[in-house]
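First comes the structure, then the notes that go with it.
Just one protein chain is left out here, and the rest sit where they should.
Let's look at subunit A:
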Amino acid sequence: MRDRPVLPRLRERSPVHGLRRRGLAPLEVFAQSVSGAAPSAAMAATPAIVAASAGGGTVWSFVVATGLALLIASCVARFTRRMAATGGLYSLTAKGLNPGAAFASGAALLVGYGMLAAAALTGGATYLQALVARLGGPVSVWVPVGAVVVVGFAAGTLALRGVRLSARVVLLVELVSIVLMLTIFGLLLASPPAGPDLPQPSPGVGGIVAGVLPALAAFIGFEIATALGSETRRPFRTVPRAVTWTAAVSGLLCVFAAQTQVVGFASVPGGLAAQDAPVPVLAAAGGWPWLTPLLDLGLTMSFFACALATTNALARVLFSLARDGVAPRAFGRTHPRFATPHVAIAVVVPVLVVGLAATVAAGTALAPLLVFLLTVATGGFLVAYLLVCLAAPVFLRRIGELTWSAVAATAVIVPILLAALVAYVLASGRTPVVVVLAALAAAAVGWFVWARLRRPAEVASIGVYDETVAADVLGDPGRAA
């Protein structure tokens, strides 16, 4: 039985060395994932969008979307219980599928996190402007521009100064914002506007299904913990839990928010779907107009925490691609003292902030910009989720640990995600989103072709992760061999 092949020599240091290994506490990692999903923002904004398709069945659309997010989380956990990655889903996908698919996932994540960070900055600026205006401040394009620049660079600085610090800031901000939201929605649910319930048009199963895609978009970013694998204490326990719990908590909060709003507008013709800003309307109807500035404050904070969490993730995806040898190698450098991918952060943050600030300063309306950015981000995440769910059983088979439940989860989620992707492309058929996505996809293909030609060995072995090093093993088999 002992004719095992000679063990490969273990590395002396991890391929992703330079980041602070095993430093983050479970709560800090969880907070990053929750902030990425930004449930507060989703609670206020998404139900009305979902209601446009699902009407009275809005709550059910959210329940289904939560189930899907939990299934995605279960596929992700097949990997994160076994490996600690820094590149998020793409590092995981690389262990199951071929380098092309891993590369596609990497590109999709760059688009997803980049656009989500920009969207979070835009969202934060939007609600900050609303808050300033409500408190009697000036209404000018410079308020959002200033907010984007200040918060964008503050997020960059925090991300640079260490993942621990930014994780704690994110935890605090997100906690305050969720408590604010729960208070507001609790008050609104406790006293729905008087009046007889009007019969709502039945959405039917088709309506509920159509509402699932926008509801699922409320979860994007919930997998951010996967990019912090090597930096997490006890990662094989903490990261899968953080992702699963984020899906569950975000889902619960959204279902609660959707229920509040559906009940609140039950006596209004057209229901929730006819509302542009449902929560302020409910607050005014309930006789609590002062809730609206609180709502603006909570949303601003949630969006900014999201911007910070996504900046961390974006920089780490780029860092991992660089360590893999397919992105410029400078992105793979880490700061000697802060132990963060400082070059990646220093390049990504200014590009994002300046680009976004220029767009806003040029007079682009904030609300459509936010929707546009979120839509593009959702496209990226759908691709990344699809690939990682597809990769899970292949990975398990490769390491000889395949189970029926893993196959079943993939068999259920992959067709649904494929359908969601098709629906997504069809829904954005005549919008600039498709053009942008096509351009981004073409750029990614061009990048891949370049990498295949110039760095074939690196592409073939894509997928660095924080592998076990000699010091982790008792008795050090690699050295003894």
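Rule of thumb we're sticking to: a contact is a pair of C-beta atoms (placed from the backbone, for glycine too) under 8 Å apart; a residue touches a chain by one contact, two chains touch by 3 or more; residues count from 1.
Heads up, the rule we're going with is that contacts and distances are computed from a predicted model.
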item: Record-based protein name (UniProt) of the chain missing from this complex, from "IclR family transcriptional regulator", "Multicopper oxidase domain-containing protein", "NADH-quinone oxidoreductase subunit D domain-containing protein" or "Protein ImuB"; value: "IclR family transcriptional regulator"
item: Among A:172, A:205, A:252 or A:399, the residue in touch with the chain that has been omitted; value: A:399
item: Option touching the unshown chain, where A:21, A:316 or A:342 are the choices; value: A:21
item: Touch with the omitted chain, as defined above, among A:37, A:242 or A:345; value: A:242
item: Residue ranges of subunit A at the interface with the undisplayed chain; value: 2, 4-5, 7-8, 10-12, 20-23, 26-27, 30, 81-83, 95, 233-234, 236-237, 241-242, 245, 399-401, 403, 405, 467-468, 471-475, 477
